[in-house]
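Here the complex is missing one protein chain, while the rest keep their positions.
Right, chain A next:
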Amino acid sequence: MATEKPNILVHCQKSLNITIFDVKWIPCSARFVVLGNHARQTGSLQVCEMASSGEIKITTEVEKKEAFKCGTFGASSLKQRNFATGDFKGNLRIWDLEKTEMPTYCTAAHTEIINSIDGVGGLGIGEGPRELVTGSRDGSVKVWDPRQKDDPVACMKPREGEAKRDCWAVAFGHAHNQMDRCVAAGYDNGDVKLFDLKNMSLRWDTNVKNGVCGLEFDRKDINMNKLVITVLESKIHVFDMRTQHPKKGFAKVTEKAHDSTVWAVRHLPQNRDICMTLGGNGSCCLWKYQYPEKRVTQDSDDIEMGVPGTLKLLENIKLSTQPINAFDWSPDKEGLAVCSSFDQSVRVLIVTKLARV
């Protein structure tokens, strides 16, 4: 039994001189991008490489005027590997990492900090156009097409007069054909909204009581399967997105972990039922979602409703005294991951035996 349990190990670690907000593997490489800000409030973008000696080597380091908050390769082709970033001033920029002097795309997307960004359609993940979604403190969620300058292709914001909630997390999903696409957005008051981009409508919304720090679909490019939401107050909610009941919505399972804020969740690219959650206490938890025997059941009126499964904790490791705020699985090597913490260091992790879970 015990031998089948995956192991999480720190492969290498590097301290940087910046506050790190996001970290992302460059697709098809052993390199990753680190985003953050310097103590003087300027933005820093660094490209690090795993050296053969088992060290982390900084290959590129650029300083920009605005502090970077988040970034994604999700809307870039595998060949270009352009990196989209959101910063503290609300600017959306796309960078060619080989020529970082000027962004290839630049727009003032929001009036306040972009908290979260996600991309779809690029890297061979997701059908349909390559699009980015940004969520900001100004309360709006905007969808961007890099081919269209300045104007978002869709904008979801509160009605005039309604309170603007700080949008903390956004994620694409349901991009399983040319037309269908959904955006999930989590807000500081615990609201979760699911926008249908095909119909330009609000498909579903709920409240999970605590501010939503992170959310992610288990896969972006399939018919919606699971949505994992992590919140303040150490909770993880997993919604089964396959069956929507007209009244009850989606079935969910809730799990308690980390004893602190759960910062984010990242699904293993090679197995959609395994995910890592990041704790405010500096720990990482590896979970496996176990489906129920029957995912669909009928309620008293014979209307289909979903049945939640269970979350099984596979492994848990404490890496730092500071919160782990960003994490990224390598898309190319199963079990390889990078994470960043507010202790200003990046760690490359290896997780063994994932294939046999």
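Convention: a residue touches a chain if its C-beta (ideal position, glycine included) is under 8 Å from a C-beta of that chain, and two chains touch if they have at least 3 such contacts; residues count from 1.
We adopt the following convention: contacts and distances are computed from a predicted model.
Not shown: a single chain whose UniProt protein name, out of "Origin recognition complex subunit 3", "GTPase-activating gyp3", "RNA polymerase II-associated protein 3" or "Ubiquinone biosynthesis O-methyltransferase, mitochondrial", is "RNA polymerase II-associated protein 3". In the complete complex, the hidden chain is touched by one of A:Glu112, A:Glu233 or A:Asp332, namely A:Asp332. Here one chain is not drawn; of A:Cys106, A:Ala154 or A:Ile222, the residue touching it is A:Ala154.
Of the options A:Leu197, A:Val231, A:Val265 or A:Val346, the residue whose C-beta touches the omitted chain is A:Leu197. What chain A contributes to its contact with the hidden chain is residues 2-3, 7, 9, 11, 26, 28-31, 50, 52, 77-81, 98, 121, 128-131, 143, 145, 147-148, 151, 153-159, 178, 193, 195, 197, 199-202, 205, 332-333, 335-336, 350, 352-353.
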